[in-house]
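The complex appears here minus one protein chain, its other protein chains still in place.
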Amino acid sequence: MTAPLLSTDRLVKRYGGLVATDNVSIDVVPGEIHALIGPNGAGKTTLVGQLTGNVTPDSGTIRFAGHDVTRLKTHARVALGLARSFQITSVLREFTALENVALAVQAHAGHSFRFLRDARSDESLRGPARTLLEEVGLGSRADAPAAALSHGEQRQLEIAMALAGDPQLLLLDEPMAGMGAEESQRMIGFLRALKGRRAMLLIEHDMDAVFQLADRITVLVYGRAIASGPPAEIRANPDVRQAYLGEETA
Amino acid sequence: MDYLLLQMLNGVQLGLLMFLLAAGLTLTFGIMDLVNLAHGSLYMMGAYIAWTLIGWTDSFVIGAILTVPATFLLGLVVEAVVARRLYARDHLDQVLATFGLILFFNELVRVIWGPAGKSIAVPQFLNHTVEILPGMPYPAYRFAIIVVGAAVAVLLAWLVARTRVGMLIRAGASNRRMIGALGVNIELLFSLVFGLGAVFAGLAGLMAAPITSVKIGMGDDILILAFVIIVIGGIGSIKGAFIAAMVVGQIDIVGRAFLPDLLKTFMSNAAASTAAPAISQVLVYVVMAGVLVWRPTGLFGQRT
Partner (left out) sequence: MIAALRTPRGLVTVLVLVVLAVLPLLTQAFDQRYLLSIGTKIVIWSIAAVSLNMILGYGGMVSFGHAVFFGIGGYAVGILSAHGVSSGWIQWPVALLAATLWAALVGALSLRTRGLYFIMITLAFAQLVYYVGGGLEAYGADDGLNISRSRFPGVIDLRNKASFYWLCFVLLCGTLWFCSRFANSRFGYVIRGAKSNDLRMTALGFPVFRYRLAAFTISGAFGGLAGILLANEGAYISPAMMSWVKSGDLIVIVVLGGMGTLFGPLYGTIAFFVLEESLPPLLDLGRKGWGEYWQIVFGPMLVLIALYARGGIDSLFGRRR
């Protein structure tokens, strides 16, 4: 197995008496889709927060791309190539789709303490942004305000923003949440097309999507990773069936 | 030593007055998410209404008692006409609209009561001194403020900690959506809390009147101080407001009382007596800035 791109070592985060993540150690190797599943309250959100830098772990370490990033601020992690999408759609609603992605491109184009040049005509931002929009299938909606996009389109836009700056790892927080069956299927197809080029950590409730896409699956229950392995193994794991899949099949 | 103790008592007295003002402010913000700059106007209106009522009834006590329902009514009107429409708005709208209310009330007072200030005399039965410690006289009226202020603080603490309304208030301050889920008549609760805040503000204005004077804009500067208090204490926290009010009261009074002498050791008398009140005011803001840098949501505010 190749050296992991992202690895956590015994991450612990407590909120009062509640242990939100209890010695969680997971890793993601280059090119794979690693899915993280678990019932509500399993600690997925807390884990994502620790990976992105919004939540500071009480103990344990996070390594990414050869660096210890445990104490690094969010923007510094992004600079190393860790991009995310949000569970609740998070786009800049007052800007157009193109402006949203252009800002994402700008985030990776050095500092933004530039006052004089008009960013609206800056092709070094708009060009790559247009390409990314095409890539996620939003090319025709470039000039629509983000607030006017459909829910599915906003999720696509989010992915386009995450892809700017060519991240090594995409952290996808429930990309299928709130999507209809058809939209979900399109998103699955799209993620599959991206697969291999970028590593992804996929947090998802939609089991169909997870089993279609993931190379490996880790199951989180009550803050602990109770199982980790290829889909077939997870499907067969009795602990998982009891703790988690049980409620789905019952 | 006696002098220090006296000044500290004055600090407690100011702190309690400030607490009355801050309590309403912190509740309206904690529960309704409303930045109410016009809270100081309610303080001013309380003082003016009391002046009129005391004049009519020719009795401080009756006038003061009548001021309570009057300010409650005023609070309900302000809530129904303006404040209610602002709860769901962002802070900027609230700042703007309640800033407008300040202008309105200041001018209204000028129209009704005229531009000259008024004064309320210390009531006869309190116009003497009491011996709080052997050989230490203290003005009875100021002592009465401390007693009434402390009583109201205890009442409020009891109300919030022990009653059903208080339970709702606490629930609302920590989680606004929750009270909705409890199936409570929110509009009524909001009106009630706003009215209560107005009563406290009015009461503070009434009690302060015989010590300071009743004048236009009297609520403006003190409002800022009340905001400083709720910010230091943590917005929505009654306990925080109480502690912060006590601290601010001490800084203000003790600073005013002792800084001049301290400053006179190295500057001229005139400069020292101008600088001292300024420095004690400045100190209050320095404390606030320090607290916020240390804890960005105040001493007892909710962590995000």
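Should a chain be cited, it is by its letter among A and B, assigned in written order, with residues numbered from 1 in that chain.
In this text, contacts are C-beta pairs under 8 Å (C-beta built on N, C-alpha and C of every residue); 3 or more make two chains touch, one makes a residue touch a chain.
Keep in mind that what you see is a predicted model, and the values were worked out from it rather than measured.
> The chain left out here touches which displayed chains?
Its contacts among the visible chains are A, B.
> Who touches the missing chain here, A:E99, A:E153, A:E174 or A:E204?
A:E99
> Which one, B:L9, B:V35 or B:A245, makes contact with the chain that was left out?
That would be B:V35, which touches the missing chain.
> For the chain not shown, which residue from A:D9, A:D122, A:E135 or A:E183 touches it across the whole complex?
Of these options, the touching residue for the absent chain is A:D122.
> Where does chain A touch the missing chain, residue by residue?
Residues of chain A in touch with the missing chain: 52, 73-75, 78-79, 83-84, 86, 90-95, 99, 102-104, 106-108, 112-120, 122, 125, 161, 164-165.
> May I ask you to list the residues on chain B that touch the chain which is not drawn?
These residues of chain B touch the chain that is not shown: 29, 35, 37, 82, 85-86, 89, 91-97, 99-108, 110-111, 220, 224, 227-228, 231, 235, 268, 270-271, 274-279, 281-282, 285-286, 288-289, 292-293, 296-298, 301, 304.
The definition used in the following text is that only the chains that are shown with their structure count from here on.
> Could you work out how far the Cα centre of chain A sits from that of chain B, in whole Å?
Distance between chain centres: 49 Å.
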